[in-house]
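Omission of a single protein chain aside, the complex is shown with its protein chains in their original locations.
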Amino acid sequence: MSSLLEVSGVSVSFDGFRAINNLSFSIGPAELRAVIGPNGAGKTTFMDIVTGKTRPDAGRVLFGEKSISLLKRSEAEIARIGVGRKFQRPTVFEDQSVADNLMMALKSARGPFRVLFWRPGPADHEKVEALAAEVGLADQLARKSGELSHGQKQWLEIGMLLAQEPRLLLVDEPAAGMTLAEREHTTALLVQLAKTRAVVVVEHDMEFVRRLNCKVTVLHEGSVLAEGSLDHVTADPQVIEVYLGR
Amino acid sequence: MLRLFLAVLAALLLATGGLRAEPVGQILDTNRALIQKSSRLTIGPVIDALATSGDDRAEAVLQAWGDKHLGIRKSDGAFVLITRKGGDYVLTAPDGKAAGTAKRSDIDALRPNAGVRRLIDGALVQFQLNAPKRATRAAALDIIDRHPEAGQLKPLEASIPGEFDPGLRSRKERMLRLLTIRFGDDGAARIKAIESFGADTGLDLRGALNPLLDTKRVVTRAGETPPGNVARQLIPGKGIGDAAAYDLLVKAGDAPARLTPVARKQALEANIEGGKVGGVPVPDLSDPEARDRAYSALEQAGKVPQAATAAEVAAAVAAHAYWDVYAEPSKEVTDAARAALSKIALKVDGMEAFDLLLEALSLASIYFLAAIGLALTFGVMGVINMAHGEFIMMGAYTGYVVQQWIPNYTVSLLVALPLAFAVTFAAGVAMERLVVRHLYKRPLETLLATFGVSIALQQIAKNIFGTQARPLTSPAWLDGAWVLNDVVSISYIRIAIFVLGLVFLLLFLFVMNRTRLGLELRAVTQNPAMAASMGINPDRINMLAFGLGSGIAGIAGIALGLFAKVTSELGQDYIVQSFMTVVVGGVGNIFGTLAGAALIGTLQKGIEWLNPSNTLAAQTYMILFIILFIQVRPRGIIALKGRAAGD
Partner (left out) sequence: MSAYLRKNPSVLWFLAILALFVVAVTLMSPGTGSGMISTSFVKTLGKTLCLAMVALAMDLVWGYTGILSLGHMAFFAIGGYMIGMWLMYARTEEIVVKALSQSPIPPTPDEIFHGIGTQIFGVVGSSKMPLIWTFAGSLPAQLALVVIVPAVLAFVFGWLAFRSRVAGVYLSILTQAMTLALSLWLFQNDSGLRGNNGLSGLQNIPGLGGVSQDWLSIWFFWASAAALALAYILLAWVVSGKFGSVIRAIRDDEQRVRFLGYPVEGFKLFVFALTAVICGIAGALYYPQAGIINPAELAPIASIYLAVWVAIGGRGRLYGAVMGAVFVSLLSSWFTGGRAPDVPLGFGTIHWVDWWQVLLGLAFVLVTLFAPQGLGGLVDLVTGLRHPGRHGAPLGPDQGSLQEKEAQE
């Protein structure tokens, strides 16, 4: 099985501190993967590298069938290629309505001139309504997103991510701040999504990871410590030492 | 004393070429008419004759003449030296014998004009070179320095063996070599003199060498070579313009003057006949070619002078050769002079580069002083303070006001420095409390709000002190300059500013790294929430830091005020450069600010050196450079890396 994203031998250091150290990672086109690790293991930096926010000092990051290198590309280009990212804290544009937020995320031309002359058609409105319904915000479309509750903002952001129709989804602690019911809904949604695309979930909450029921990658000090099913990695004495045991 | 006298005697004998001594009295008598109506243009030979007469009374007579103590006795027309005594004159004959006394009305005192007196002074130099008083000898050397002449060569040379003052002796020896270069008649000796200087950078040497290389532009027929010491040939279009070449021909009388458009127009206007000029209707004359036709027709009719057409000009220019010829006939001497000058030029270039470096350093320290407060508020705290320039201005005005109260400039400076710090510290703290504090999370609005403060402060300063510049006078010990040689010099005030910059750098490092305040400041900068939970009061720290930054601006204001005039726009003139310094250097690091100031100072001086006539353009180019520099290093020379830099 060919992989959708292949990260190999990536290193990056900040002022001498090696945040990522010879990290290799790959994920298939329709796979769900959980990434766990203690604080400072390099989870966020890993996502920064894949999305183009941080440039690694060494290594390769290849994406898709044509093995496009992501290293030289800007964040926007990488997003257009098909990498979506959900931030840990919901970042939606609070000054704009839910509909505007979703409309902006909707997959379409991104250049300034095309955007200037773009006007939403009926199909676009339908799509936005469908997405809003999927994330439970159907009746909130006209509201400013700043007025939403924390959980609703999380959902709105997930909706925006779906609107982008990415092939690879990077999700940073999706369950934070959610109620139990919402977590279940999120789990179901992530599993559902992983059927058609690759999903990487960075999570602290072991219960949540267990519920995802997928392959787990453990990061420690910037490189992969262990990989496999949750039961497999939790049995690993090294993992227990650095992460679970203490 | 006797030895000196003997030496003088020997020198005089030598100078006059031996024994032929003509009594001065006789010379005066033979040139009576010239002396009585003396004029600078005609008196030269007489003075020379006196000076070289060999008579040991020559000096006394010349001195008396120059001092207006030479007269003619009306009764017999004899020349007498006069000394006033009461209402009368005591007379001395030119040969030194006493000649009794006379009433003032009996003597016609000569009053040589300034030009003649200068000639006399020049002639006296050879005597003064051996004068017993050191000051007189030094004064004589000064005269030679200012007006070097061929005639001074021999007396100067003769005076050296008798000179026992080491300072004057070496000066005389140097001057002798300089005079030899200019006026010596032995080519080999002149070349030796030139070479003896090596790469001496003295202005006097260059003053002696440069005239040797004076050239005259001459024209010959093509193929011929002009007589004399040729410097170079000039090819028209290269080295000499076609127009200049033709002008040279016209001047040499080898070609008729060219027809200028203005002359042509005047000629045409003078020859309008029945609405036509030379057969061409007047309305057609807006075309230059029609004008040419009309002029040619007039030329043929003989109504206007012949004038060279473009083709004739080109032919004439091509038929001649153009040369630069040295006034100095000896090729060896000009070659030696050129070689010496190029050696000197190299050394002078080196010194100029050093001088430029000094100036750059001083400009850099000015920028550093202006920017260091900003580096604290903008760099460390992330707060942009557009009123920083006005704090600088406030400091400068504080200095001015203190000077109004304390007349002693040194004392007033000592009072003004801490006072300026206090005033601007207070102003900074007030602004932080009232304005900036509420805007910590909104940098752009801080920029605007502090700008509002800046507008207000500037106008208030204008209202109080008026728009004219106020002087901030530096104490006398800061006047003047440290002069290394003719090329390199730097004023004490610039040195003082440099030292002040250095002091502030050390002070800043000390405060940041060695004091409690610095520790807390760094803590607040890096993580305010954490710092607060450790018991540090971020409000207080921010306030102090802001006050400190502003206080430093106030002291910088005094320094800048000493350097430039104090106006309400003083700060505004420096604010953009200060921000550039901080931004180019790298935010959040004092060494970055230092590097930025060094870069900007050097750059500005360098550009000014390349284009000295235009300091405005220099600033333009510098800013353009900075904009491009930001492309290469967006975070400045010394940048924080990684997550700490924050996105």
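Just so it is clear, A and B label the chains in written order, and each chain counts residues from 1 on its own.
One rule holds in what follows: a residue touches a chain if its C-beta (ideal position, glycine included) is under 8 Å from a C-beta of that chain, and two chains touch if they have at least 3 such contacts.
Source: prediction; values computed, not measured.
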Which of B:Ala297, B:Val435, B:Ala469 or B:Leu519 contacts the chain that the document leaves out
B:Val435
Who touches the missing chain here, B:Arg291, B:His388 or B:Arg494?
B:Arg291
Options B:Ala102, B:Ile384, B:Leu472 or B:Val488, residue touching the unrepresented chain
B:Ile384
What does the interface between subunit A and the hidden chain look like in terms of residue numbers?
51, 53, 74-77, 79-80, 84-85, 87-91, 93-96, 100, 103-105, 110-113, 115-116, 118-120, 143-144, 146-147, 160, 164, 172
For the chain that got dropped from the picture, name the residues of subunit B it touches.
261, 265, 268-269, 272, 277, 282-283, 285-288, 291, 378, 384, 435, 438-439, 441-445, 447-449, 451-460, 462-463, 572, 576, 579-580, 583, 614, 616-617, 619-620, 623-624, 626-628, 630-631, 634, 646-647
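Note that only the chains that are shown with their structure count from here on.
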Using CA atom averages as chain centres, what separation in Å is found between subunit A and subunit B?
69
